[in-house]
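Let's turn to subunit A:
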Amino acid sequence: MALLKEGQPAEDTWTHVTDDAPVPANGAITVSAARWAKERQELAGRSAPLGVRLGSADRPESVAADLGRFALVTVDFPKFRDGRGFTTARTLREHYGHTGEIRAIGHVLPDQYQMLRRCGFDSVVVPEGADLAVWAAAHTQYTVAYQAAVGDEGGPLSLLRRRFAKAG
Partner candidate 1 sequence: MELKAITANRLRDGAVVWLGPQGDWVERVELAAAFDDAAAKVALAEAEKSAAANVVVGVYAFEVEVVDGVPKPLRQRERIRAQGPSIRTDVGKQADALDRAA
Partner candidate 2 sequence: MTYLAPKRHAGVYRYDEIDRQFLNERVAEYRGQVARRLSGALTEDEFKPLRLMNGLYLQLHAYMLRIAIPYGALATHQLRGLARIGRRWDKGYGHFTTRQNLQFHWIRLEDTPEIMAELAAIDMHAIQTSGNCIRNVTTDQFAGAAPDEVVDPRVYAEILRQWSTIHPEFTYLPRKFKIAITGSANDRAAIRVHDVGLLAKRNEAGEIGFAVYVGGGLGRTPYLGVKVSDWVGEQDLIAYLEAILRVYNQFGRRDNLYKARIKILVHQGGKQKFIDNVEAEFARIRGPKYRLDPAIVEAIERNFAPPPFEELPPYSEAFDRAKREDAAFAVWARNSVRDHRAPGYASVTISLKPIGGVTGDITSDQMDTVADLADRYSFGEVRVTHEQNLVLAHVRQDDLFDLWKALDAAGLGTPNAGLITDLITCPGLDYCSLANARSIPIGQEIQKRFADQQRQQDIGDLKIKMSGCINACGHHHLGAIGILGVDKKGEEFYQITLGGNAELDGAIGDIVGAALPPDEAVDAVESIVDLYLERRQPGERFLDTLARIGMGPFKEKLYGAA
């Protein structure tokens, strides 16, 4: 599995701790939303970077109050057809103003890459065996879009179209 940022492979500096594994004292870790809810106090005491993992049914509201603590939120796509993650990311960005990294994991297609970006995802973990060339190409497939998205700056919404800034 590869982590992609801006269409290119990147290193994953996070450890994703499963629910039954012990939480290491140091290092950047993510925990599931359920574990965060249960062990909030202990986890909040750590000084190393913290992230939370949201399932497709986990609503952003459930972690909204603590967003300031998370440098990373991952959102799971159990099936690429399950589009709840798009709303999750967008809500985290637009409504809750989350500025940390938001990452898509699970079963996603390169054909969804730009939609993920435009909903506020910074990075994607691509499935095993993914053709990275296809992902890289997908990153710049469209230069035109018709509606508001995360990261659109300034001024009233231009409905008709938005031109993406050239990647770079």
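We adopt the following convention: a contact is a pair of C-beta atoms (placed from the backbone, for glycine too) under 8 Å apart; a residue touches a chain by one contact, two chains touch by 3 or more; residues count from 1.
Candidate selection criterion: all candidates are chains of the complex that A comes from, given by their letters.
These numbers come from a predicted model, not from an experiment.
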**Request:** Tell me which of 1 or 2 touches subunit A in this complex.
**Result:** 2
**Asked** For the complex, which residues does subunit A have touching candidate 2?
**Response** 59, 80-84, 86-87, 90-91, 94-95, 109, 111-112, 114-119, 131, 134, 137, 141-149, 152, 155-161, 163
